[in-house]
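For this depiction, one protein chain was excluded, whereas all remaining protein chains were kept in their positions.
Take a look at subunit A:
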Amino acid sequence: MGRKLLLEKAHVEGIRTYDVYRREGGYASVEKAFKNMSPDQVTEEVKKSGLRGRGGAGFPTGMKWSFLAKPEGVPRYLVCNADESEPGTFKDRYLMEFIPHLLIEGLIVSSYALGSNRTYIYIRGEYAWIVDILEQAIAEANANGWLGKNILGTGFDCQIYVQRGAGAYICGEETALIESLEGKRGNPRIKPPFPAVKGVWDCPTVVNNVETLAAVVPIINLGGEEYAKIGVGKSTGTKLISACGNINKPGVYEIDMTISVEEFIYSDEYCGGIPKGKRLKACIPGGSSVPILPTNLLLKTAKGDTRMMNYESLADGGFATGTMMGSGGFIVFDEDQCVVRHTLTLARFYRHESCGQCSPCREGTGWMEKILKNIEYGKGKMSDIDLLWDIQRKIEGNTICPLGDAAAWPVAAAIRHFRDEFEWHVLNPVESQSRNFGLAHYADPRPVPVA
């Protein structure tokens, strides 16, 4: 069984309350950091830990922190990105709902490291009940002297505020989040300047994901080097994976990134295999924006190595034969699933969520959705497939923020790996509506189970 660092105590009765959390060893990292370490030493430990941001891009957190500008007399801000709107990703919700003090603890230590006296949790509006849970936890932390003025006599003041978003996926993008936090329309900003130089109210700002900030707690408790020993290569520590789709046990799992994709899908400790003995067709392993992979490339890399559940292995081969760890939204498709239909669903999502600032994303996402709708509903042409390919190619890399890429990649990967399915839809407009066409895309090495 893999090591648990974040969710180890999540199931302890009453862990949501301060008393139980403290009794279980909570807030030890704050004590350790505030009493024995300078802010720079905390950053140093995070660097040593090799922690990569858990929000999607996987950028090294310690390095990101060290980019923070520190001009005299200007406040700095830490913002926790709890917007979590990527389809398939629901890990942060679990963490905040069941063990809220872990996030608050991580936020206090991180605020100390970064010198943020006002720290914000920007949370998606739909997580209304979690707002109450977090505010309760903040109130308890305040009451017990972990927040407020002169924490533990260090002279450091810190307060945490919860800000609710209004349910726009784009507000998860860090610069759009900052705009929204400032009370403006959630349009991404053009970079540079980066938030580390000009963020919230033009002050230096770090935006980090919920899981990233929670991971700072075990990093300080264990020490960066110990933390780095967990996992493999540049995928250190543990990672939360939210698994859904055609699996027997959907849910949030904490893994230590040394297991294989196959083990994750089939072992009883995790997803527990595919319902009704069906075969595996494909999987989107990192949230809806990362490329989908067919079974043969999902379980093995193009070189024939076992595909592992970590950043490097999932990305192996680039987008031609690989994908991304992303935010860990693991979506499994069984043999009955229609890739065209799922691609349309995603295209509809990205069209709806585009902020509309840049022409390729604003117009391209809508265009892709309309073409996919035609193909899906039996009105497509063969040339539509090439047109889709061309449109996604002209969006990717040409936009202000990565939402354009997030809209382009699923379409690109679906055509790249499942082109014959698109063609089949065009050639068999009537039959394709039954969706029970069982195209042989799976190269599942396992014997077909007997139902």
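By definition in this document, a residue touches a chain if its C-beta (ideal position, glycine included) is under 8 Å from a C-beta of that chain, and two chains touch if they have at least 3 such contacts; residues count from 1.
As a working rule, contacts and distances are computed from a predicted model.
For the chain of the complex excluded from view, the name given in UniProt is "Fe-S-binding domain-containing protein" [choices: "Fe-S-binding domain-containing protein", "Hydrogenase", "Homoserine O-succinyltransferase" or "Acetoin dehydrogenase complex E2 component protein"]. Annotation: of A:A28, A:A57, A:C244 or A:L387, A:L387 touches the absent chain (contact as defined above). Set against the missing chain, the residues A:S38, A:T306 or A:S359 yield one that touches it, A:S359.
In the full complex, the hidden chain is touched by subunit A at residues 168, 170, 185, 190, 351-367, 370, 387, 394, 397-400.
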